[in-house]
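Before we start, here is the structure in question, set down as structure tokens.
Missing here: one protein chain of the complex. Every other protein chain is in place.
Which chain is which? They are A and B, in the order written, and residues in each are numbered from 1.
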Amino acid sequence: MILHTLNAAPSSPAFNDCLKIARTHDALVLMGDGVYAAIDSAEAYSALLSCGAKLYMLLTDAKVAGISAPGANITAIDMDDLVALTEEFPRQQAWY
Amino acid sequence: MLPTSHFDTDGFLRNLSDWNPQVAEQIAMAEGIKLEPSHWEILELLRTYYVEFDSSPAMRALVKYCALNLGPDKGKSIYLLSLFPGSPAKIGCKVAGLPKPDNCL
Partner (left out) sequence: MTTRDKKRMLVVIRHSPYGSSLAKASLDVVLAAAAFEQNIALLFLGDGVLQLIPRQESSALGKKNIGRQLASLPLYDIDSVYVDAEAAARYNIDLTISPVDTQSISTGEIHQLMTEFDHILGF
């Protein structure tokens, strides 16, 4: 079980690398430019869904980006929730 | 004698190209070391290391590099400590005209 934090736009190598590694039982948090992958029905969102990880996004970053209608499988979280996730997952990989 | 302005506050050469055997003698003297052939053998190895790996070795790497190149008797901390007392990697690099190793303990 790995906690992935994805802070890179969907066309970046970091985004692609992350999706190659993340899988079921992992958690994946979109933050910074990563939140653009949350846009519902967009190609990047489909790619996210297919990796199998549980999906989250930082609500503050999504608001900044103007993501008003994220995909239904994404849970919006705040900083406290992110800290809770880091406690739950001993291993974390930052993709940026 | 190179003037002190050519050295940093820790006594390392600012400009690596200023180094020559006379400068090595000068730095060694400041460290209280009289250079013998056994010292020069390590100094040459340090300079070879620097060219090969573009870095100054920490103690661990220096010991292993000496073992590989000079044999197991010289690839020992105690041997290096006898030549460059205190901190062989740091003092050896200083005398060899190389930058201070990162992470030297």
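Basically, a residue touches a chain if its C-beta (ideal position, glycine included) is under 8 Å from a C-beta of that chain, and two chains touch if they have at least 3 such contacts.
In this text the structure is predicted, and so the values were computed from the model without any measurement.
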Touch list for chain A against the chain that is not drawn: 1-2, 13-14, 16-17, 20-23, 26, 90-96
Residues from chain B at the interface with the omitted partner, ascending: 52-55, 57-61, 64-65, 102-105
